[in-house]
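Notes follow once the structure below has been shown.
One chain of protein is taken out of this complex; the other chains stay put.
Each chain carries a letter (A, B and C) given by its place in the written order, and its residues are counted from 1.
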Amino acid sequence: MRIEIRPEPFDPLAELRNHQARLAQRHRGRYGACASFIGTMRDHNEGDAVRAMHLEHYPGMTERQLEKIIHEAEHGWPLLDALVIHRVGPLAPHDPIVLVAVWSAHRAAAFDACRFIMEALKSRAPFWKRETLLAGERWVEKSSAG
Amino acid sequence: MRIEIRPEPFDPLAELRNHQARLAQRHRGRYGACASFIGTMRDHNEGDAVRAMHLEHYPGMTERQLEKIIHEAEHGWPLLDALVIHRVGPLAPHDPIVLVAVWSAHRAAAFDACRFIMEALKSRAPFWKRETLLAGERWVEKSSAG
Amino acid sequence: MAIHVKYFASLRDRIGRAEDRLEAAAPLPVADVWARLSPEVPMPPNTLAALNFEYVEPRALVRDGDELAFFPPVTGG
Partner (left out) sequence: MAIHVKYFASLRDRIGRAEDRLEAAAPLPVADVWARLSPEVPMPPNTLAALNFEYVEPRALVRDGDELAFFPPVTGG
């Protein structure tokens, strides 16, 4: 299980590859399923063009909440591993925001746990987005339903 | 939308990267979500050690069924793109079997459509697995529930 | 022309053939194609049939020039 908060841009697929290479050293042949989700910054939101974004978080609480979420997922499904990486700081459109990946022997556990972690992160992890529009800035007021 | 049946080993994360690079040329900043699933050959099934596997398919029907499944997903959710790659031929434990990836503006559509495609593939795409055990071979008789 | 029949996976092993050809003067149901080609082998109850790459029921009519396939439940993914 690995949780990282990244103040700099990151490459989700490179992270997945590196993490899985380490996982394969211990669990080669044991996992049959990897479900993953990559959230990327869009250049539009609620009908407005978005030029840039700043992601703020609550250091300490963020990590604590993400650890709790992953522990809940590990109790709910038979997982072999989980990886969560989340950006903070200044972002541009097309920048990766979040990576959630889950490995399990079977696909149902991987799908279910990946989605559970992502939904729990959206509702409980203390991150806040401030968008830079063509004119001015605004805090994103509520998390999208999906 | 891209569907490929591969008789040789493939690298799912490299495929994802290449596909997304092309997608970004048209849709940069438009997609906020990529949900993906990678199925990998395990070295055990139904309590038995599995040394190798052969994946047979029905050329022509496989592609037709996968196209129908992706079209159904595109009608069900607002997708920007979908990618399905499936191995056939001889496999060893740890070899990737299947990659399903879906891009959308929002996460719910990406998650739902990725899972829909994967479940439909399991139940409708004409692939068959023959496992080589420590002693002898056997056809996998039914698709796992997950 | 003829009906082109294919068998896959464990069903091919059981039948002992990968393909058959059946000359048919008139359209006939999927189940009858099986019965005429393998009268000694009852169709296993979980057998699936595909006509020109689409799933069909045993009562679907097969016509000259069609490709009909019989196979066990699929196990991909």
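Everything below uses one rule, namely that a residue touches a chain if its C-beta (ideal position, glycine included) is under 8 Å from a C-beta of that chain, and two chains touch if they have at least 3 such contacts.
All figures in this text were calculated on a predicted structure; none of them were measured in a lab.
Engineer: What shown chains does the left-out chain touch?
Structural biologist: A
Engineer: Would you mind spotting which of A:3, A:97 or A:113 touches the chain that isn't drawn?
Structural biologist: Checking the options A:3, A:97 or A:113, the one contacting the hidden chain is A:97.
Engineer: Name, in rising order, the residues on chain A that touch the hidden chain in the full complex.
Structural biologist: Counting only chain A, the missing chain is touched by 39, 55-58, 60-61, 64-65, 86, 97-98, 118, 121-130, 139-143.
Quick note on the criterion: only the chains that are shown with their structure count from here on.
Engineer: Distance between chain A and chain C based on Cα centroids, please, to the nearest Å.
Structural biologist: 48
Engineer: On a C-alpha centroid basis, what's the spacing between chain B and chain C, in Å?
Structural biologist: Measuring from centre to centre gives 27 Å for this pair.
Engineer: Which residue numbers or ranges of chain C touch two or more of the other chains?
Structural biologist: Expected reply: 77.
Engineer: Mind pulling the chain A residues that touch 2 or more other chains?
Structural biologist: 107
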